[in-house]
Structures are given as C-alpha cells and as structure tokens.
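Take a look at the structure set out below.
Only one protein chain is missing from this complex, and each of the others stays in its spot.
Per-chain numbering from 1; labels A and B assigned in written order.
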Amino acid sequence: MSNQETSKSVFLNVNGVSYPVTIDGGRNLLSVLRGEIGLTGTKEGCDDCECGACMVLVDGQPVNSCSYLAAQTQGREITTIEGVAPSPEEMDPLQTNILEAGGVQCGFCTPGMILSARALLERTPHPSEEEVRIGLSGNLCRCTGYARIVEAVQRTAAGAKTATGDTGQ
Amino acid sequence: MTTHLLVATTLDEALAAMANGARPIAGGTDLVVGARVGKAPLPTELVAIDRLDELDIVGMVPGGSDDPTPLLFVGAMVSHATIMNHPLLAASYSGLADASALVGSPSTRNVGTIGGNVMNASPAMDTGAPLLAMGAMAVLQSVSGSRTVPLAELWTGPGTTSAGPDELCVAILIPRRMGEEGSAYVRLEYRRAMEIAVVGAGAAVTLNDDGTVAKAAVALTAVGPTILALTGLEELLIGTPLDDLSLSAVAMLASEQASPISDLRASDKYRRHTVGVMAKRALEAAGRRAAGETIAIPVNRAEGIGAARNAAAQNGAAK
Partner (left out) sequence: MTTTEIPRFVRADGPDKVTGSGRYTADLTLTGMLAAKFKYSGISHGRITRLDVTAAREMAGVLAVLTDADVPDVHYDPQIKDRTLFARDIVRFEGEIVAAVAALTPEIAEAAVAAIIVEYEELTPILDPEAAMDKSSPLVHEDWESYEAGSWLVRSGNTASFSSLERGDVDAGLAEADQIISSRYVADGSHAAPIEPRAVVAQWEGNKVTIWTSTQVPFDARAGVCETLQLPTNRVRVIVPHLGGGFGGKCGFHFEAHVAALARTAGRPVRLVFSREEEFTIPDRRREGIVVELTTGVRKDGSITARKANVVIDCGAYIADTAFFPQLAAMHAVGPYLVPNLMVESQIVYTNHQPSGSVRAPTAPQVCWALESHIDEVAKAINMDPVKFRLKNAVDTGMVGPLGQTYEEIGLRRCIQQATEAAGYGQELPENEAIGVAIGWWPSFASASGSYVKLDDDGAGQIITGAQECGTGAVMTLRQLAADELGMKPEDFEIIYQDTATGPYDMGATGSQTLLNNGRAVVEASQQIAEQLRELAADRLEAAPADIVLADGKAQVAGSPESAVPLSKLAAIAGSGKLLLGHGSGSPPVAPPIVGANCVGDQGMASWVGPQFSCHAVRLRLDPETGVTRVISVHADHDSGTIINPMGAHGQVEGAIIMGIGQALTEGTRYDETGKQMNTSLLEYKLQTAADSPSIHTQFVEVFTENAGPHGAKGLAEAPNIATAAAVANGLAKLIGSPMRQLPMTAERVWDTISEGGS
C-alpha cells in the first residue's frame, strides 16, 4: 500500500534537460511526461501502442511512451515533440514541410508522426515512398489519408540532400 | 498496485532478482501493454534486462559434443529491428528475419525482443514458426545453472512455458548450416502493418542438386494452443520437387493438422483454409531461397501475400 516503498527518485533526461521525478516502477513514460514533467505535446490516443500518438524517441529510436516504463529510460536521451525544433524561433524542416505540404489537419497524430519520421530519416536518409509508408505505419492518422505526410517526409529527405540547405521552407 | 523495478546491469544481478521472484521485462511490448489493456496487472517485482549488453549479441558459437556443427546465437535482448536488418540473418536465416520484419510497427520492432516474443509464448507470435521449422532451442539460465530446451518442449500452451519462474532466457540457438537451406515466414494479415497474425507459416527447406527436396520442415502460427510443427512432411516431400502438386498436398496437410479457434479475427473454418495457403506459400518461398533466389525481407511485402505485389510499384503502374 505504501508508495514510499516502491516509488523511486530517478532522473529523466528529456530534450536535453534532466528532470528529477519520484515515480512508481510501473509508471509508463507517457504519464510521467504529461503528468510529472508537464510536457503535453505527446498525446494519448489508445491503450495498446496501436495509434502512435504517444511516440517519442529514446536514444534516437521510436518508442510508444504509453507502454514503456519510465524508469527504464534512466540515463537515456528522450526526445519529445517539444524538443524537435532547434529554437523557439525556428522550426525543424520536418515541421515546416508537414505544414506546407498540408499534412496537418486536427494535429493530434502530428507530434508522433514527426518523431517517427525523424527516426526513419535518421536510419534511412533517402527513403523510398514504400519505406516512408512502412516507417510511418505505427502512426494512425484519421484526417489526411497520409499522402501529404508521406510527401512532407520525402520533401525533407530531398531537402537534406541539397548542400545549400534549401529545405523547402 | 505498486511495482518495484530493478534495472539490472549484470546478468547475475538479474538472475538473483529472478531467484527472489522478480519477473523479467525486456521491451515491455507484451508485458506493459497487457497490463494497460487489463489482461494482467503488472507484477509487483520486475527486473529490467534491457541493459544487459551480453544478451544483445548475434553470432556463431561452436556446437555441442554430439553435433559439432556451429550454432547461431541470438541473444534474448536482440530486437526485431536488429534481426530484420542483420545481414547474416537476412541472408541465411531469412524466415526469422521475415517474421521480425512483420512485428507491429517500427517502434514495436525497435523495442520488442526475440526473448520476449518466445517467452511470451503466444500462439500468434511471429518468430515462433520459423524458429520451430529451423529446430531452434532456448538457452535458459538461473542462479542454479543453465539448460538448453528445444522450442517444441518450451511452449506448453497459450502464454505458458516449461521454463521455471527463476529462469531467464538468455539466447535462442539455431542449429543450421549456412548457405544450404532456405527458410521463409509468411502470415495472413488484413492490413500491411500493425497486425497480429491471423494465421502464419514458417518453412525451412534443403534441396538436392536436382532441385528435389532433401529436408523440409513447416510450422504453423495461430492455429493451436502453441506454434504447431507439421508432421508427415517427409512422406510427401522428400525426393519430390516443390511443384503445384506437392505444394497443394502440403496445404491440405496443414489444414488437416491445424486445430484453430474462432475469434474476432477469423472463424476456425477460414483459419483452417488459409493456414494451408500460408504453408504452401512459405514452403514455396523457402524452396526458391534454397535454390539461390533472393526474395526481399519480408516475403509478405516482397511477394504480396494477400497483398498487391508492391504498393509503390503498383502505384507507379497505375498512374
């Protein structure tokens, strides 16, 4: 019954900031990000990793934070949507491109989508359309029909190729 | 409900925790998801094994005294993403790579492990059928020692294994000579991603020089309480080519031996029929690989099992 026995103080490294949190070993990362740390950009759309709205990166790799134990991420680098833009004034090319391609409607899937896309481009800098579609297949979008999101990822990949830094913005 | 989680940094620490009743957690994609959807609450004592780098290794190890052939060692913490992208596995243990490449989504494959897949013992697990067809074994270790168990003896029912609660699966061993065998895994899926196998089949085949079958094994997914090894294949296949006739006979055999249930995903009747189709297709792909043909991982997407052959190419063709 006593929380003291099992709750532990741990440090979670989110978007380059170290947060001390006291949590039960069974707490999932999503609830800690949203509830304890106060970063609500990561969304909760289901209970079982089926929608991808809760996607974050742990050491650069995509993880459904709704079903990952927060304590397992100690010492690792967590990236949420709030950590994607290089600065408050500037957006990441993925963010700009998904907006300009028309890949954002209700926006609820967008944070997870952007993080999955980032992990994909990290692994596969020049993905084929099929690779983009498989790479985003863990993120459900009910609004857009995906075409414009896929296009945004491809635009970003193409932009990253050009040395001039023209990212299609 | 509260849970105590120990993040183990050494194997001994993990085994000691298990000896004290802790349950191992690898990626948590079965365990935590199961708790969230109310299948079973999280255990009160957990030991995380994801930092045990010695369990995240793929390589060859020498065989035992009775069979000196080297074995493939896949550490229990190896993720599905690692398996599908591993050149050796993709080339020579393709059936396993096919299976891992189909698991859930990129994030599930990134986090989910082979150890978790095997030890979770779901009859719908994807790596089970190719591993069983390849004669794989699990290495189980506890504070009191280590033993190697053929997978056929490991799985005892849906979600249950013959491993003791204190035994950690440290690796999967696959006894296989590289380069002479072809293997493949296919499954029936209603979507091209984020699926659980409706049914599936894994096959491993060695061919004679004349193209006839020298050795063959097929195992079936989601048509019984555990992954099911097909029996009686030898009579049908040894010395015959993999042609329409022999493949249809295998399909019938698979449908006969299956004992599927009806649930939300499919009726028993449909499962019984389609598992035959999957068996035939897995065997055919494995035979082509044994003959030296390259079929991209996973066969499902390369060949379009229940799918358009290749969505991108098709889209192009349709424009």
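We take it that a residue touches a chain if its C-beta (ideal position, glycine included) is under 8 Å from a C-beta of that chain, and two chains touch if they have at least 3 such contacts.
What you are looking at is a predicted structure, and each value in this text was computed from that prediction instead of being measured.
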item: Listed residues A:N28, A:Q72, A:S137 or A:T156, member touching the removed chain; value: A:S137
item: Contact with the hidden chain (one of B:L11, B:V37 or B:A302); value: B:V37
item: Absent-chain interface as seen on subunit A, which is shown; value: 34, 39-48, 50-51, 53, 80-82, 84-85, 91, 95, 98-100, 102, 104-111, 114, 132-134, 136-150
item: Residues of subunit B in contact with the chain not shown; value: 37, 188-194, 196, 264-267, 270, 273-274, 277, 304-308, 311, 314-315, 317-319
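Just so we're on the same page, only the chains that are shown with their structure count from here on.
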item: Whole-Å gap separating subunit A and subunit B, where each centre is the average of the chain's CA atoms; value: 29
item: Subunit B-touching residues of subunit A, taken from the complex the two chains share; value: 3, 5-8, 24-26, 28, 47-50, 52, 55, 61-64, 66-69, 71-72, 74, 116, 119-120, 128-130, 133-135, 137-139
item: In the complex with subunit A, residue positions of subunit B that touch it; value: 1-5, 7, 25, 27-29, 32-33, 35-37, 42, 44, 46, 48, 50, 81, 104-108, 110-111, 192-194, 301, 310-312, 315
